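Heads up: the structure comes next, in structure tokens.
Entry: chain A
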Amino acid sequence: MSINNEFRPKIVAFCCNWCSYAGADLAGSSRLAYPADVKIIRVPCSCRVNPMFILRAFEKGADGVILCGCHPGDCHYSTGNYYARRRMTLLFSMLDYMGVENGRTRVEWVSAAEGVKFSTTMNEFVEKIRSLGENVRLGDLRCKN
Partner candidate 1 sequence: MQRIGVFVCHCGSNIAATVDVKKVVEMVLLEPGVVHAEDYQYMCSEAGQAKIGAAIADKKLTGIVVCSCSPRMHEATFRKCAERYGLNPYMVEIANIREHCSWIHKDMQEATEKAVILARAAIAKVNLNAPLQAGESRVTKRALVIGGGIAGIQTALDIADAGYEVDIVEKTPSIGGRMSQLDKTFPTLDCSACILTPKMVDAAGHPNINIYTYSEVEKVSGFVGDFTVDIRKKARSVDATKCTGCGVCQEKCPSKKTPSEFNRGLGNRSAIYTPFAQAIPNVPVIDREACLKFKTGKCGVCEKVCQAGAIDYAQQDEIITEKYGAIVVATGFDTIKLDQYDEYAYNQSKDVITSLELERIMNAAGPTKGHLERLSDGKAPKEIVFVQCVGSRCSDDRGKPYCSKICCMYTAKHAMLIRDKYPDVNVTVFYIDVRTPGKNFDEFYRRAVEEYGVNYIKGQVGKVAPQPDGSLLVQASDLLDNKQIKMKADMVVLATAIEPNQGVRNIATMLTASIDTNNFLTEAHPKLRPVESPTAGVFLSGVCQGPKDIPETVAQAGAAAVKVIGLLAKDKLTTNPCTAKPDELLCNGCGNCAKVCPYGAITYEVRQVNDHGIREDRRLANVNSALCQGCGACTVTCPSGAMDLQGFSNRQLIAEVDAICR
Partner candidate 2 sequence: MSHQNNQAEMIKEISGVNPYKCMKCGKCTATCPAFDEMDIKPHQFVSYVQSGNVQALAESKSLWKCLSCFACVERCPRDVQPGRIIDAARQIVVRQRGGNYLTADEIPALLDEELPQQLLVSAYRRYKR
Partner candidate 3 sequence: MKFSYYPGCTLRNKAKDLDAYARASAKALGFELEELQDWQCCGGVYPLGTDEIASKLSSVRALAQAKEKGQELVTLCSACHHVLKRVNDDMQNVEDIRTRANNYMKLDTPYGGETKVLHFLEVIRDRIGFDELKKKVVNPLTGKKIGAYYGCLLLRPGNIMAFDDPENPKMLEDFIRALGAEPVVYPYRNECCGGYISLKEPDMAKSMCQTICESANGFGAEMLITACPLCRYNLTKTQLDLPVYYFTELLAEALGVKEEALK
């Protein structure tokens, strides 16, 4: 998407229902702005995010994917974020190998009380993706208009 030819990245943010989604809500009710490029998908827990979803996002033209969950030790389901962390470490290193730079993927722990952190994280992430430009790897040509 582009307004005035400026690069507007597509960014998917997976947020766990208990911490990060609530953190995003708090950023909203505190009016802490971040770019509209970020679109949030609610999942019950960060461990619900299948690496397939992230591959799918890049395949469909996403320029960056961020996964947010509860801080280590604070997972609503006790251990879900640990699984997510391990899975994403592997996935991201594979993606980097395949040409999707590490800067395009990120895991961040945001609690329900951290509206400010949510907003700063998203601002930083969008800034990073904008500096990296459009993602050209993994895109499925059949998906292009």
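Selection rule: all candidates are chains of the complex that A comes from, given by their letters.
Keep this in mind: a residue touches a chain if its C-beta (ideal position, glycine included) is under 8 Å from a C-beta of that chain, and two chains touch if they have at least 3 such contacts; residues count from 1.
Here the structure is a predicted model, which means the values were calculated and not measured.
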Touching candidate - 1, 2 or 3 - for chain A as found in this complex: 1
Residue ranges of chain A touching candidate 1 (in the complex, touch as defined): 1, 3, 10, 12, 17-19, 21-22, 24-25, 27-29, 31-34, 36, 39-45, 47-53, 56-57, 60-62, 70, 73-80, 83, 87, 111-114, 119, 143
